[in-house]
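In this view, the complex is presented without one of its protein chains, the others remaining in place.
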Amino acid sequence: MNDFELLKHHDIVTDENFASQTYWKGVFTRFFAKKRSVIGLIIVVVIIVLAILGPVLSGYEYREISSVINPETGKEVVAKGLAPRIPFLHKLLGKAPYDDFFADKTFLFGTDDLGRDLWTRTWYGARVSLLIAFVTIAIDVVIGMCYGLISGYFGGVVDSIMQRFVEIANSVPRLVIVSVLAVFMPKGIGLVIVALLITEWIGMSKIARAEMLKIKELEYILAGKTLGASNLQIIFGDVLPNTIGPIITQVMFSIPTAIFTEAFLSFVGVGIMLPECSVGSLIEDGFNNITTLPYQIIPPIIVLALLMLGFNFIGDGLREALAPKLKDM
Amino acid sequence: MKVDEKDKILDIKNLDITFHTSAGDIHAIRGVNIDLYRGETVAIVGESGSGKSVSMKAAMGLLDSNAIINSGEILFSYIDEKGETQTVDILKKDTKWIRKNINGNHMAMVFQDPMTSLDPTMTIGKQITEGMISHLGISKKEAYSRAVELLNEVGIVDAEKRMKNYPHQLSGGMRQRVVIAIALSCNPDLLICDEPTTALDVTIQAMILELILKVQKERGISVIYITHDLGVVAKVADYVNVMYAGRLIEIGNVDEIFYEPAHPYTWGLLSAMPDLETEDSRLYTIPGSPPNLIHEPAGDAFAARNEYALVIDEKEQPPMFRISETHVAATWLLDPRAPKIEMPETLKARIERMRKEAL
Partner (left out) sequence: MAKYIVKRIVTSVVTLLIITFLLFFLVRIMPGNPFPSERMTDEAIAAKRLEMGLDDPIMTQFIRYMKKVCVGDFGKGTSLYNGAPIKTVLNKAISNSFKIGGIAILLGTAVGLILGIVAALNRDGFWDVFCSVFSILGVCVPAYVFLIFLQYTFAYKTSLLPYFFDSMNFFKSTIIPSVSMSLFTMSTIARFTRNEMVEVMDSDYVRLAESKGMYGTKLVTRHILRNALIPVVTVLAPLIVDLLTGALVVEKIYGIQGIGKLMVDAISGEGIDYNYVLALGIIYSALYIGMMLVVDILYGVLDPRIRVAKKGGDK
């Protein structure tokens, strides 16, 4: 073939580089291209799996006090304050993990001062913390989105009244809200949930409102309006899908805040009550026994820190994946 | 070429730059040669991402830290304080030296977006005098009066009052005038204008271009325009360099590029210019988009979008074919073995019209 011939059947390539992948596929690709987001995702998934399976696998109940009957005296011996042991390693060294009474028992994280298995309690606590966070944030998303979308959509007087309210609500320190709640409510899980419900929706509503204001003026919404679409149809049919990205990002940052707040409240003593436990109350237990059982505080702290890390990494990754910065060369 | 007698101010030789990014290495500049003589104007034309800004940033010593210069020379000649002509290779100097000796006082730049290129927390006056004080070693007072003169020169009324303003108090057009005043403050030999009118209103575009032309004439400085707007080129340039995917593909004086374009890409650019007279109601666009230089094309980078691509275009990069003393183009169509291919008829008609209008 002659080099100097016109290329026959030459298809002109259209936009191969900026291929027409869908928006969400792009977000997905960008998210997984970052090492940090993947690490964050792995951490969170592993903790969730352990929170679900950990207590089941151990064979103990989170509130169960382990004890055996001393065959010589016939008295009950409680597995109090046992150090963490990995039986497999100890058997390799030719030793039993614990002395005679508990030689055949496994306490990966040890036991607390009452003889409860800390492995079980840690993952059970993580489960409680995560559940509180998920449930409250889910409700907050709904409240915040509705509030923000309505405020942004109607604008004018409605908006300014609703925004004044947000401003005032935002000016009350979280601590004050919690303390006033403590006046009204019994301490415990309910208090934590209500406290989170009251504080966390504001961030969501701000995002939803900002998105609403941005999208409201776009042509397709105007077109929808002229064609007679109802307010509800526009808010929930057209605007809502566009807010999903930023809201998910906000959720990823709110969940760690919720876990943090829960831990804080439980630590102060108005949150989770015994014998229930959460990451925060476990840290408090650990702190109370720190001079006698210093290892007890370590697992809940690590779980808490890893949860923070994981969700923050996912949040950062999502934010960047949703709004990539195009750096001009 | 006998042009050597003229005074060469900028001579970019075989410039080759790679950017190291997380997505991979981008070979952004692939052997670029640009000449500029004192007092003349060169336009560098190309789509975004063609490397036109990068090559000029390299000349200014403003490349990002992830840029790797593989080869090349950027020779810049200027007249120093003693009146002697100095020639330096910008690429061999460190950043500090370039800032001290070249930037501002011998080579200055006007940026694309006047809304973002002025420091929002500093008064206009301070931003203009700053360079003068450090380069010319003059007192604050003298710098101030010179700055007021400069503002008058670039057509800002109420110059004294404006000196105390912050950028956000000025409109886009006024800000670009301030940017030009800053660029001119130390009497540079070379002014690089990176799309100076793209971000402005159409009415203000013409005013800014005329302003640059005026100061160029008065001060005898050389100007490089970076642009994708051929309308701007026609108004201001002596020579045109057309750039595509990090290479120059056609060089010529402004008449040659507009009336006798040789490269199919230049044909495309000319056809894509909006024009009142064209009968065809649809505006022509060049199909496709520029190649991603992470995956460098084997042959001619334009082949994939070229209606007139030859078989060889996919195998080998075309060399520069000389058409006239000042006109060269890199397309296999100019090879003697290639079939005779003429530019499209519509473009031909359009060029005829342009010729007549110019007369």
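When the chains are written out, they are named A and B in that same order, and each has its own residue count from 1.
By definition in this document, contacts are C-beta pairs under 8 Å (C-beta built on N, C-alpha and C of every residue); 3 or more make two chains touch, one makes a residue touch a chain.
Source: prediction; values computed, not measured.
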Worksheet item: Which displayed chains make contact with the chain that has been left out?
Response: A, B
Discussion item. Using the document's definition of touch, tell me which of B:21, B:48, B:145 or B:169 contacts the absent chain.
Written reply: B:169
Worksheet, complete the sentence: Full-complex touch with the removed chain, picking from B:104, B:125, B:246 or B:290, is B:104
Response to the item:
Among listed residues B:91, B:143 or B:156, the absent chain is touched only by B:156
Practice prompt. Looking beyond the chains shown, say which of A:183, A:227 or A:274 touches the absent one.
Written response: A:183
Worksheet, complete the sentence: Hidden partner sits against chain B at residues 60, 62, 65, 95-96, 99-100, 102-105, 108-109, 111-113, 116-122, 130-131, 134-135, 156-157, 165-166, 168-174, 179, 182-183, 185-186, 201, 204
Worksheet item: At which residues does chain A meet the chain that is not included here?
Response: 167-168, 171-176, 178-180, 182-184, 187, 260, 263-264, 267-270, 283, 287, 290-291, 294, 297, 301, 304-306, 308-309, 312, 327
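Convention: only the chains that are shown with their structure count from here on.
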Fill in: Complex contacts: residues of chain B adjacent to chain A
19, 26, 28, 48-49, 51, 53-54, 287-292, 303-315, 332, 335, 337-339, 341
Worksheet item: If you look only at chain A, which of its residues touch chain B in the complex?
Response: 1-7, 10, 12-18, 328-329
